[in-house]
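Selected chains only, in their assembly positions.
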Amino acid sequence: MDAALRAEFGVEGEWQIWRRHRIRWAECDMHGHVNHAAYLVMFEDLRVEHWLRVGQGFGEGAPGPVVAKLEVRYLRALRFQDEVLLALRTTGLRNTSYTQDYAVWAGGLAFEAKALLVCVRDGASSPIPGEARGRFLL
Amino acid sequence: MDAALRAEFGVEGEWQIWRRHRIRWAECDMHGHVNHAAYLVMFEDLRVEHWLRVGQGFGEGAPGPVVAKLEVRYLRALRFQDEVLLALRTTGLRNTSYTQDYAVWAGGLAFEAKALLVCVRDGASSPIPGEARGRFLL
C-alpha cells in the first residue's frame, strides 16, 4: 500500500489485501448509515480473495473457511456513496484455524474486526492444506 | 419461558425476549448453512422488539439503538428449515448505552453474541429516555 493511498484514507499499520469500495444503497439502513451486518458481507469478499490467493478454491468437497468467532467495533458511521478502503490481514495460523483483522478506513478507522476462521471439510474441521500455508501471511 | 420450551431447544439461563424461527432459504449459503451475517439480522429484529417494549419508537428524530461492539461465537452450523429459538436478554444499562446477550438455541446453544448498544439521536450519543429505564432489564 503506497503512501498516497494511506494518506487518502488515513490508513495505519500493514495490510495484506485491500480494496476501494463505494457504499451501496443496499448497504444503508433507514438512518442513512451502513447496516451493521453489511460490513460482515464486505469482508466475506476479502476473505474469499485471500483464500483464492493462497491457491485454494470453493469446489464441492474442498476445505473452506468458516467463521467461528468475531469481535467487532463500529467506530464511525458510514453513509451512502462514501468512498472507503477495506483492508484485511492474516494475523495467525494454526493447524486447522487462522485469525484475521478486518478494517474499514475513511478519514481514519471507521470499523474493525478480529475473526477466528476454521478450515472445514465435509462439516468437520480440517487441516489447512500444506501448499497454502507458506503464502498465508504474505 | 416454560419448561417445555426449555427442553425442546435445550435452553439454559434466563431470557427476556424469545421467538421461534425457522431457518429461511435466504439465510443459507452455498454450504447449506446459515450465513454468518444472517444471524445478526435475526437479532436486529429482537433488539427492535425490546426497544418497542420499553416504550420507545423509531420515528424521525427519536433516539434509537446503534450497535457499537459485538462479540460473536458460532458454535454449531444451522441448516435450512431448522427450527430454532432466538433469545435476547439485556445485561447492563448505563446512561447512554446498554448491553445485550443474543443466543440461538437448537438442541443446545448454536450461536451466542454479546452486544454493546449506544442510544443515538441526530447522530450523537444521547441518554436512554428516563421512562424506558425502569423496564429495560425486565
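Going by the order they are written in, the chains are A and B; count residues from 1 in each one.
Going forward, a residue touches a chain if its C-beta (ideal position, glycine included) is under 8 Å from a C-beta of that chain, and two chains touch if they have at least 3 such contacts.
Keep in mind that this is a model prediction, so the values were computed, not measured.
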Where 2 copies are displayed, count of copies in the complete assembly: 4
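Just so it is clear, only the chains that are shown with their structure count from here on.
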Between chain A and chain B, centroid-to-centroid distance (C-alpha), Å: 24
For the chain B and chain A complex, residues of the former touching the latter: 30-31, 33, 36-38, 40-41, 44, 58, 64, 66-74, 77, 123
